[in-house]
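Note that this complex is displayed minus one protein chain, with the remaining chains in position.
Presenting chain A:
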Amino acid sequence: MITQFLKLEWKSFIRSASFGKSIGIKIFMGLFALYFIVMFLGAGLVLYPGLKKEFPNQEPVYILNSVLFYWILIDLVFRFFFQKLPVMVVKPLLTLPVKRNKIVNYVLGKSALSFFNFLPLFAIVPFSVTLLVKGYAVVSVISWVLAIVLVVLIINFLNFIIESFSAETDFSFLPVILITGGLYALNHFNIVSFNTIIGSGFNAIYNNPIYVIVPLLILMGLYFYNAKLLKKKLFLDSGLKEKVKEVNASNLEWTKNFGDIAPFLKLDLKLIWRNKRTKSSVWMLVMGLLYGLVFYPNPKYQEMEWFFVFIGVFSTGIFLINFGQFIPAWDSGYYKLLMTQNIKYEEYLKSKFTLMAISVCILFVLGIPYLFFGWKILFAHFAAAIYNVGVNTHVIMYGGSFNRKKINLSQKAAFNYQGTGAVQWLIGIPLLIFPLGLFGLFYYLTGFEIACVILAVLGIIGIVLHQKLMKIITNKYLQSKYKMIDAFNQDN
């Protein structure tokens, strides 16, 4: 049975219209994975000697145990954003003689094989081998490694529970931030010292292997809870909403001011607000806006002026990146309709452009309080905002003409809690890295101000050439019209 499932997945992967793109992404992700593997491997190798040198009086294992709590928190947040439960099209299987339990166990079992679960091993194994070489008790070390593996799996399944709950609310990543933030705060202010609890727990396992039973029980509990959650979703009508919410239709009259593009602008606004998947990109705005607060309060980053632009492009462009990368796939569900209507492609695209440009302006204005950390930051943000409007919007729309993957807005794929995982962030890289590199280059050659001006000038050139660029982009879309219609017709 499992081989059947695997075969199905393999076919859906190689036969999908976006196959070429997927394979490119997979290679790219592979490189990323390799990078992390090397990093972890290195960490695992230097961990023992390093800790021994820094704290000669303490046991390295105990030191490691005392910071495990933080690792768990960070891992949870990371996984929430980058790891998704494997997607499977279950509807056709429901009427076949396949036990529901089998489907659920397959999906959960597959998730245990995720790269995220193997990554820590690259650090843990070399570390424990060092321990064994140094003559630590074999039983203790092995039970300690076992406990770590169990905790990794616990995080794995805990993440899916959190994801499934956030999928049911409209707040997307808010729950995970609240949970991890709350735990961190409780610990930080010494209300409940999770740090010590988990640390001494692991010390206990190290000293007395029988305690491994505790994480094992937790893991089993989480697994069964996950299985229960998934099984509930395995009914046809669970995809349908139990109660259809009453709609409050708004007519958005004010969009009239935008003239020809008004109908599309209205449509886009409704698209964003009425679909869960797009709605989460609105919450991303908050994250993007506050992103600077991670760095700027730290005096160390105040010195790194070349870095301001990166934060500027990211925080003013987060909506642009999030929304823009799926143009025109957002409209893939009714692309045929648009293509037969009496519309101008240019107006359709211009509406998207306007939306992104406005979002950049709003985010910049809301970010003005960053002035508090120095005028240079605001200056860099300003340049970044202009660059976003003039260059990045056009780049991302041009990239969209290569989009061949349908987005199914109204029907959620089973188990697909948020739609996209790590891939979503890939496209951001050229949009962020290129201006950063350019800025960095001129920063060292000519200084901060000139570098800002150059970035802004690039943006202004883009804005001046807007009409011309739109023509080129529109042509590109027209050329790939038939291909897009065909691809958006496929469900995969």
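One rule holds for everything that comes next: a residue touches a chain if its C-beta (ideal position, glycine included) is under 8 Å from a C-beta of that chain, and two chains touch if they have at least 3 such contacts; residues count from 1.
The criterion applied here is as follows: contacts and distances are computed from a predicted model.
**Q** Could you tell me which of "Xanthine dehydrogenase", "Nitrilotriacetate monooxygenase component A", "Acetate CoA/acetoacetate CoA-transferase alpha subunit" or "ABC transporter ATP-binding protein" is the UniProt name of the chain missing from the displayed complex?
**A** "ABC transporter ATP-binding protein"
**Q** Which residue from A:3, A:190, A:257 or A:342 sits in contact with the chain not drawn here?
**A** Here the residue in touch with the unshown chain is A:342.
**Q** Can you say which of A:181, A:333 or A:440 touches the chain missing from this structure?
**A** Looking across A:181, A:333 or A:440, the contact with the absent chain belongs to A:333.
**Q** Which of these, A:263, A:374, A:399 or A:440, touches the one chain of the complex that we don't see?
**A** Checking each option in A:263, A:374, A:399 or A:440, the one touching the absent chain turns out to be A:263.
**Q** With the missing chain put back, one of A:188, A:274 or A:471 would touch it. Which one?
**A** Checking each option in A:188, A:274 or A:471, the one touching the absent chain turns out to be A:274.
**Q** If you put the missing chain back, which residues of chain A would it touch?
**A** Interface with the chain not displayed, on the chain A side: 241, 244, 246-249, 262-263, 266-267, 270-271, 274-275, 333-337, 339-343, 409-411, 482, 485-486, 488-489.
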